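Written out below as structure tokens is the structure these notes cover.
Omission of a single protein chain aside, the complex is shown with its protein chains in their original locations.
Residue numbering begins at 1 within each chain, and the chains themselves are lettered A, B and C in the order written.
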Amino acid sequence: MFELPSGAEIQGIIASLKASVGFFIPEIYLSVLFMLLIVIDLVAKGRKNNLLSITTLLGLAGSFFFIYQQHALPAGEFFFGMYVLDEFALFFKYFFVLSGILAVIITMADEQFETEVKSIGEYYALIIAMVIGMIMMASSSDLLMIFLSMELVSFTAYILTGYFKRNARSSEAALKYLVYGAVSSGLMVYGFSLIYGLTAQTNLIKISSELATHGYDPLVMIFSTLLVLAGFGYKIGAVPFHFWSPDVYEGAPTPITAYLSVASKAAGFALLMRFFYIAVPHGGQPYEDILGIDWLSLLILLSVASMIYGNVVALWQKNVKRLLAYSSIAHAGYLLLGIIVMNELGTQATLFYLLSYFLMNFGAFYVVILIANKTGSENIDDYRGLGKRMPLAGAALTVFLISLVGLPPTLGFVGKLMIFSALIAKGSLYMWLAFIGIMTSVISLYYYMLIPLNMYLRESRQQEEKEISQGLPAQIFLAVLMILTIYFGLFFTPLSDFALSSSAMFGLTLY
Amino acid sequence: MLSLIVFLPIIAGLVILAVPSSQKQIIRIVSLLAALAQGVLAVLIWRGYDPALPGITAGPGGSPLGSFQFVEKIPWISLHLGGFGSLNIEYFLGVDGISITMVILTALISAIGVLSSWTIQKQVKGYFILYNLLASAMMGCFVALDFFLFYVFWEVMLLPMYFLIGIWGGPNREYAAIKFFLYTLFGSVFMLLVMIGLYFSVTDPVTGNHTFSLVAMATQSNYIKDAILGPANVFWRYVAFIVLFIGFAIKVPMFPFHTWLPDAHVEAPTPISVILAGVLLKLGTYGMIRINFPLFPEVFRAGMYVIGIFGAINIIYGAFCALAQKDLKKMVAYSSISHMGYVLLGLAAGNSEGMVGALYQMFNHGTITAMLFLLVGVIYDRAHTRQIEKFGGLATYMPVYAALVTVAWFASLGLPGLSGFISEALVFVGAFSSVTTRYIAMVSVLGIVFGAAYLLWSLQRMFLGQRKPDAAYDLVVGEDGHEHIHFHDWNGKLDLDGRELAMLVPLMLITIFLGIYPMPVLGMLTTSINKLVQVLSPVVMSQM
Amino acid sequence: MTEQLTTIGLNHYLTISAFLLGFGLFAVITRKNAIVVLMGVELILNAANINFLAFSKFNGGMEGVMFALFVIVIAAAEAAIALAIVINIYKIFKSVDVSSIDSLKE
Partner (left out) sequence: MHSLIQLSIVVLLLPLLSFVILIFFNRRLPRRGDFIGVGILGTAFAISAYIFWSVIVQTYDPAFRIAWDFTWIDLGNVPGVGPLQIKMGVVIDNLTSIMLAMVTLISLLVHLYSTGYMAGDKNYGRYFAFLGIFTFSMLGIVLSDNLFSIYIFWELVGLSSYLLIGFFFEKQSAADAQKKAFLANRVGDIGMWLGILILYSQFHTFSFEQIYANLAAGKFGLSNGWLTAAGILLFMGCVGKSAQFPLHVWLPDAMEGPTPVSALIHAATMVAAGVYFVARIFVVLTPDALHVIAFTGACTAFMAATIAITQNDIKRVLAYSTVSQLGYMVLGLGVGAYSAALFHLVTHAFFKACLFLGSGAIIHAMHHEQDMRWMGGLRKHMPWTFATFTLATLALAGLPLTSGFMSKDAILAGAIGFAKTEGGGIFYLIPVLGFFSAMLTAFYMGRQIWLVFFGESRTHLKPAEDDHHAAHHAHAGHDAHTDDHHQEHGVHEVSWNMRAPLVILATLSIFFVYSPDPLDGGKGWFMKMIQTPATVVGEANHQIGDLRTPVSTATLAAAVPNVEVPAAEAGEHAGAEKGAHSYADMRQAEIVHAGHAAHFTAIYISSIMVLLGISLAFIVYVFNIIDPEKTAIAIRPLYLFSLNKWYWDEIYDATFIKGSMLLANILSWFDTTIVDGIVNGVATLVRNFAFLNDGFDRHVVDGLVNFTAFTVNTTGAVLRKLQTGKVQTYVVMLLLAVFGYFVFYLTRLIY
């Protein structure tokens, strides 16, 4: 029943492949880097030095060059509509490479790795792989591509989560992550299959036009969308698809926790935005589609639930990593607010919020690692009196937490400001969402402040009050992060302009 | 000039950051110098201030110049919002009659606070860094004319305060600190929403863009008719007003939202109590005058009655609670709740007498309450207790202290010849003259009696009569045959020492001088207040 | 009547895949053994596969087939990783009972 392509067609295919490769250079470069790392690991086996990490850093840094060059290229889709290149995608390329770099840096700071793992080799390779996967997530415009890239990210994530093989918590986290991830991605694929069935298309843009022109059975559509949402929701860790995240975040190695909580969440959002902005049919008004399936209430439900659940449950956490895990759920909720607005301003706000979240969350986790190095614990009670013993770390952590709460003059405040601006500019209908967001952020203040409370207001149990000194590079890095958080909190024009320019999405027709 | 006065303390803080934490004296001196320099600047600003310019709203041609003074207006942030033009935030400072007095007050109280912080021994470095940060933020709030800037300063105050109470506070400090933080944050976050809403509803007549400038917002004609907070959108305007009002009322603190204050005061160290009562509470009422009322005049007029009632509740309720307190500091805390009630009442009157009285009361309450808390601190340093019944007959043994306490107490109960009287009198004059609040004023007058009651009663129990058997000090017969008292583990001067006098005497002189001749302060206020009353009056509203 | 029996319609495929999905989920939820849970996951993926193939058969176009192929590959890779992790779990907990591994909670 299939007729084979003629020679001419094959020529055309090859030609377009050759053309497409030009758009694919950063990914190729990173893949090469990936293999290179494995080779180096084989060569430099057993030698305890930072050869690998340095190479990774340099390599990742090098990729900026190629990504930057892509600005020159025209936005468009290639590989037969599997893959797109647009400002939106570029934004996330930068984002993921940067987060990869930060992940490597804080990995270098984490002393747990010396004790837990023998060879660090494939670790960095896997981080690179994850970067590639996430970049592809952000750029794929086809259900198949989406599925593949997501699985690539997931698998590397499973492995990295379970990287401390002899550590029970790490392994348990890996298992849970695996099972949960497998199920939800399975459901997502099932949803994909149904969409495919409805439209006979796998390309998002084609799907959208198909749905718009021929219409569809709302029941099947909502069902499939829900299943897809299960997959995405699991990536962004939004209620009610969040259950894996606290356990995984607590169990995984801290750098991976940070990495997951920032990067893979961002990737999920990239996907979510692309899918919901492009694939979902839009009538005149956003979300007022042909047969009145209101995605809006669906997403609103998700975001409100995430904000409330994340913040409220975080009140009870005694483990800092777990606390931050719940807070990341809450932040998923705030980010969703930006998506709900469904306009350029909303996109800009979301991207900006991602940037701010990137900075403050990595910072927080970095301090957590530094403290864990010294105290070997992540329990809030063991933070007593640390403020005096680690002044810089304490101050930095306070700044990051304040930023997470969203108080000026920090980056987090501006993020919230932009999200709420988007909501309010949209109209009084969305005011209530803003109210909820505000309320929950007040609640969040309490549990965030628990940490400074223990660090400064309470005396440490053991009486030795000597200052604990981190290494100089660590201190510098910390100071830089802290200053950036405050600086961008006061002068955030470049970031927001960057976010704005990046909010252009190929094939997007709603604004 | 204003930038300097705002950021001097922060600069001092950075300097301190460089000083090794062992050099306590240097740290103290640095921040004292900063505070004094601030004072000097405040005096310069005061001298350079021209009371003829009204402020409140924009001057001729919609520009702040010609209306505000010492204006500094630099574009700070201008960024593009997709489809919504651009977000323009300005670094916009300026003073008018409303803020100038507060600026002076802040400079004064900050300096006093530094002096009174001399006794802090624990983590001096951190303390003074936070203290200076706080001082900057407070000053900034009073001179900021851009809502965004104001909000930033407003929120920046919270964290240092939290730590200052939480680290250097009393036994129950954690609770007090977090309570303060959550309460005030709860009030202020909603302000954020209103701020954004206002931004999208107001255009700058000069540039035509949306703006955060409070000056532009204070002119109703700058509102877009059907914007979210535009004149057409009555419901949201009311909501916004109430939200803002609650935000500020928590800071004041107004009756149902006041419970953080006694805890915070009881736990906070003396200098922080001084700052808290002297300046922070004023921020609440200042916010109302600067932002809440002129931006929503019609809602204000609709709500005058309610505000007045809350004021009356504050006055009487606070007085009664103070009457029942056993802890001297808690009593003073409640007394300041009562006194802020006068401010609310005066504002609710909505006429010049009332508003002038309210602002003057803000100033006087700043100085007087600072005095009260300092005096409480003096006895607490010596006796390590504030329980009123642990004293008695102190007047015999600490005459100077007793004399100062008497003056302060009488100032607080509004004795003529001391500044508090004039402001309270003006408040009542205003409140009674306006038909809206006449009956409220008639009720509030009771506050005068009960105010006298709790103050005199505590005065009697602590200073008059004989030493109580279970007093916090012993009687010893000195070599000169006279009886002296001796506090356990206090080896400083029994009566006030030089530093304490240096803190108290200036405040006292100001109180007395302004009680006899108030014009130096009132003269700066009146023009702006009259302008404000005009803005709030229906006449202006009908023009829009 | 007879045609309907002889010709297999789209619905049949879909029904089968739906059943597979159900079984898969059932296995994932109820089974204690990690391996069986993973088999449940495989069932879910295969349910999707059947859908893809059926749809591509009835809609025409090769995308479904491609998708199915890739899903199979992915499933294989997933199995590999899963087994590695499960073995590691077994090494530590001396058991592969999913429901008993719950030290991380609340």
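To be clear about the criterion, a residue touches a chain if its C-beta (ideal position, glycine included) is under 8 Å from a C-beta of that chain, and two chains touch if they have at least 3 such contacts.
Source: prediction; values computed, not measured.
In the full assembly, the chain not pictured is in contact with A, B, C, by the touch criterion defined above.
Among A:Phe23, A:Phe91 or A:Tyr180, only A:Tyr180 touches the chain left out of the display. In the complete complex, the hidden chain is touched by one of B:Leu14, B:Ile29, B:Met442 or B:Leu475, namely B:Met442.
Among C:Leu53, C:Ile85 or C:Val98, only C:Val98 touches the chain left out of the display. Contact residues of subunit C toward the unshown chain are 25, 28-30, 37, 98-99, 101-106. One chain is missing from the display, and on subunit B it is touched by residues 174-175, 178-179, 182-183, 256, 258-260, 317, 320-321, 323-325, 351-353, 356, 393, 395-396, 410, 415-417, 421-422, 425-426, 428-429, 432-433, 438, 441-442, 445-446, 448-450, 452-453, 456-457, 460, 463-466, 517-519, 522-523, 526-527, 530, 533-534, 537. Residues 175-176, 179-180, 183-184, 187, 218-219, 222-223, 226-227, 229-230, 234, 240-241, 243-244, 246-247, 293, 298, 301, 308-309, 312-316, 318, 443, 446 are the ones on subunit A that touch the missing chain.
We adopt the following convention: only the chains that are shown with their structure count from here on.
Chain contacts in this assembly form an open path, with each chain touching only its neighbours along a single line.
Taking the mean of each chain's C-alpha atoms, the chain whose centre lies closest to the overall C-alpha mean is A. Taking the CA centroid of subunit A as reference, the farthest chain centroid is that of B. Subunit C has its Cα centroid 67 Å from the Cα centroid of subunit B. Each chain gets a centre from the mean of its Cα atoms; for subunit A and subunit B, those two points are 44 Å apart. Note: centroid distance subunit A to subunit C, computed from Cα atoms, is 27 Å. Of all residues in subunit B, none touches two or more other chains. The set of subunit C residues that touch two or more partner chains is empty. Those residues of subunit A that touch subunit C in the complex are listed here as 1-2, 143-144, 147-148, 151, 155, 158-159, 162, 165-166, 168-169, 171-176, 178-179, 182-183, 186-187, 189-190, 192-194, 196-197, 200-202, 246-247, 250-251, 316.
Residue ranges of subunit A in contact with subunit B, taken from their complex: 343-345, 347-348, 388, 398, 402, 407-409, 413, 416-417, 420-421, 424-425, 427-428, 431, 434-435, 438, 441-442, 445-446, 449, 452-453, 456-458, 490-493, 496-497, 500, 503, 511. The residues of subunit B lying in touch with subunit A in their complex are 76-84, 87, 123, 151-152, 155-156, 158-159, 162-163, 166-167, 173-174, 177-178, 181-182, 185-186, 189-190, 192-193, 196-197, 199-200, 228, 233, 236.
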